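For this view, one protein chain was removed and the others were kept in their places.
For clarity, chains are labelled A and B in written order, and residue numbers in each chain start from 1.
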Amino acid sequence: MLRYIIRRLLYAVPILLGVTLVTFLLFYAASSPEQMARRNLSAKNPSKAQISAWLVQHGYDKPLSQQFTRHMSELLLLRFGKSDATGEPIWARLRTGVGPSSLVAALVFFGSVIVSVTLALLVAYFRGTYLDAWGVFICVLLMSITYIVYIIGSQFVLGRLLKYLPMAGYEHGIGAVKFALLPMAVGIISSLGGDVRFYRTVVLEEMNQDYVRTARAKGVSEQAVLFRHVLKNALIPILTKTILSLPFIMMGSILLESFFGIPGLGTMTVDAINSQDFSVVRAMAFLGTILYILGSVLTDICYALVDPRVRLE
Amino acid sequence: MTGQVLQNLIPIAVVAALMVTIVQAGHQPLWAEAYRRLRRNRLALAAICVIALFGTIAVLDSIGWQNGRNEPRLTIIDRVFQKPAERTYSAPLAGVTAGEQRPHKLVVKHLLGTDAVGEDVLYLTLKGCRTAFLLGGLTSLIVTPLALLFGMTAGYFGRRLDDAIQYLYTVLDSVPSILLLIAMMLVLGRGIVQMCIALGVTSWVGLCRLSRGETLKHRDRGYVLAARALGASHSRILVRHILPNLMPIVIISVTLGISNLILSEAILSYLQLGVQPGVGSWGNMIDAARLELAREPIIWWNLASASSALFILVLAFNVLGDALRDAIDPRLRSS
Partner (left out) sequence: MAQPLLQVENLRTYLRTPNGTARAVDGVDFTISEGETLAIVGESGCGKSMTALSLLQLVPEPAGYIEDGRVLLGGIDLLDYTWEEMRQVRGRQIGMIFQEPMTSLNPTFTIGVQLIEAIRLHSKIDSKSARQQAEESLRLVEMGNPAQTMRQYPHELSGGMRQRVMIAMALVNRPSLLIADEPTTALDVTVQAQILTLIRSIQMETRMAVLLITHDLAVVSEVSDKTAVMYAGQIVESGPTRMILREPRHPYTRGLLASRPSLLRRGQDLTVVGGRVPEATSWPPACRFEPRCPYRWTMCARVAPRRIDSSGETTLRCHLLDPDIEDRPFAPMIENGEASQ
């Protein structure tokens, strides 16, 4: 198993190279270093000298290939350097941002898994009845509402009309939870439709398998068939989907964070893009990729743990 | 003059081509069975009607002409639905403006109210149809052939080519898609075509993976070996033998993809990366609504109208996608 993990991580290196290259090229296409310098210098009309000084200071004056190799080596060593816009060390900003992001992401992840799987099992248990048909239809309805409307809607209904939860903002420490609840609710409900439908299909497919018939012939009750026999087999594809989506939840809550004013990694990224802060953007892209790769390795490992037929080669 | 005529002919040509393909497909035995099943599904028929309705509006919004040399080009929708602008907001079917110290009387009745600059909300909503269809349709048109090309090549030829293509789409997939989207829009600028390209780049990976998987499955099937034994070239096998077997899954995936694309437009508009403000899109309307909800009195009709239209169209595509899946392959049915 260890050999497998090492091999997967080694394969990650060319991926990281590719990702860095893509972000590098993309960003340079979006704005030239001069523009960056102009934005980040406080003077209204910076002189040429000031611009060149800024460029040299941040290392943007060298030829492109040199810049790229420098970027790449720094990233691989996880030396993210300083933010172009604010001059802060990026690691420090990461440290402050990780807390809120992880809180929201963890809440969304666990909440979503528990709620979706339970609902899917319920709907599958009542398969063929009206509950099933209506459940599927409601899922399709939920899937058809755009994320933005969920956010706006929940902010409005829960925050303003009913005044249950604060609409936006954040507080460090225990108070953070009350600020995270609304984003968590939005995160869960917005993906509920698609998730429940997928899990339901998985569970139903398992229920049509032969071993379910054998279990019934042994005298196993319907509940035990569902919650013991079927669930264990259904976990395999379910786990794949949920663990693989973990990095996306962390990064994808970019929207959640900026809407709800949560000072996490997502807001950091959006601010960086808007202020053309390249060092932050490349750091975030790098991090996002690492998370994605970790996520997929984790998925494979869980696969091997849950499915006895799989042996990692 | 000829430019105008051409501009008006394009949407009609597109619709005609679509109809012809659908009718022709209906004659083939493989699809005839699916059509029969589809026709029995009343929900699917309703979805098709909705899509047709919205589509007609989009087409009508693409056909237009100028009154005079220096006049703006007005489409059919413009001519029928554009109302004179009011001063500012007004509620649906109200007689006076809303949110002002001294409400002013309105020039005409507005079925769904007016927005911040007094434009008729119904008119704005109708204009959004065209954007949505362009986004969904154009992007799919770009994405599908590309994804199929790469996916089938990777699956069929295998080895180095497969590794290369897999590397390519793994890299693209690893970059957080929101980042990629934002970055591309910054590079390309705002506009519908640019949005199509950006959305296309971030969404082709799914279909590529799917077609690669399916091609892998079919590559070793008996009929491919038989064709090869008969001396068929690779391209012939790919296009005439394997591709038709992929079509059902591709069609389902594309239909469901269209609904996702239309949903993404709203997100991009929130990030100020959508279409230019003047063009008319549901995303822009929803984006404006964020601040409107905080006003006294609450301005809700803008948001309600745009998000309802969005919801109905996306729902229709989702329902149609599901119905297609049921009709084409009952084995894939979930119950």
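Assume a residue touches a chain if its C-beta (ideal position, glycine included) is under 8 Å from a C-beta of that chain, and two chains touch if they have at least 3 such contacts.
Since the model is a prediction, treat every value here as computed from it, not as a measurement.
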Note: the excluded chain touches shown chains A
Full-complex touch with the removed chain, picking from A:Thr23, A:Asn233 or A:Thr269, is A:Asn233
Full-complex touch with the removed chain, picking from A:Arg70, A:Arg95 or A:Arg213, is A:Arg213
Per the touch rule stated above, chain A touches the missing chain via residues 128, 209-211, 213-222, 229, 232-233, 306-309
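Definition applied: only the chains that are shown with their structure count from here on.
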Cα centroid separation, chain A vs chain B, in Å, comes to 25
The residues of chain B that touch chain A in their complex are 167, 170-176, 178-180, 182-184, 186-187, 259, 263, 266-267, 270-271, 283, 286-287, 289-290, 293-294, 303, 307, 310-311, 314-315, 318-319, 322, 334-335
In their shared complex, chain B is touched by residues of chain A numbered 14-15, 18-19, 22-23, 26-27, 29-31, 127-128, 132, 136, 140-141, 143-149, 152, 155-156, 160, 197, 200-201, 204, 248, 251-252, 254-255, 269-270, 273, 281, 284-285, 288-289, 292-293
